[in-house]
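Showing chain A:
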Amino acid sequence: MFVNQFLILAAILFCIGVYGVIARKNGVMVLMAIELILNAVNLNLIAFSMRNGSVDGQTFALFVIAVAAAEVGVGLSLVLLIYRNRRTISLDDLSEMKG
Partner candidate 1 sequence: MAQLPGLLKGLGITFGTMMRTFKNGSNTVQYPHEKEAPPVRARGVIALHQDNCTSCMLCSRSCPDWCIYIEAHKELAPPRREGGKPRQVNLLDRFDIDYALCMYCGICVEVCPFDALFWSPEYEYSEPNITDMLHDKTKLSEWMETVPEAPALEVGADKKKK
Partner candidate 2 sequence: MLIAQNIGFAIIAAIMIIGAIRVVTTSNVVHGALWLVVVLAGAAAQYVLLAAEFVAVTQVLVYIGAVMVLFLFGTMLTRSRIGRDSGLNNTYWKLGIPVALALFASMAIALVDSFGSEKMPTDGAIVNTQQISDQIFGPYLLPFWALSFVLLAAVIGAIVLARKD
């Protein structure tokens, strides 16, 4: 197993995630793309953990997972709030700066 095969897979996922963040209008879909990015990062962390034979990578991956869970919780409640107030979760319609 090469080190690179994992890293390049992570890079592909990362780029797909970036594309998703740019291309998507729907708030939930953008959150999902962010999840993709976070997973790409996790994959890198774990791969390096194995390459270096240290535990740090896995520990950090656990931290990232926990933070991602928190992020999704807040993000989804934001999306729900927006949906409730505006009847839409399209992010473009939220450009105005007043409530």
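How were these candidates chosen? In short, all candidates are chains of the complex that A comes from, given by their letters.
We take it that a contact is a pair of C-beta atoms (placed from the backbone, for glycine too) under 8 Å apart; a residue touches a chain by one contact, two chains touch by 3 or more; residues count from 1.
Please read all numbers here as calculations on a predicted model, not as lab measurements.
**Q** Quick one: in this complex, who touches chain A among 1 or 2?
**A** Looking at which candidate touches chain A, I get 2.
**Q** Could you please specify the touching residues of chain A with respect to candidate 2 in the complex?
**A** Residues 1-9, 11-26, 28-29, 31-33, 35-36, 39, 42-43, 46-47, 49-51, 53, 55-56, 58-59, 61-63, 65-74, 76-81, 83, 89-90, 92 of chain A touch candidate 2 in their complex.
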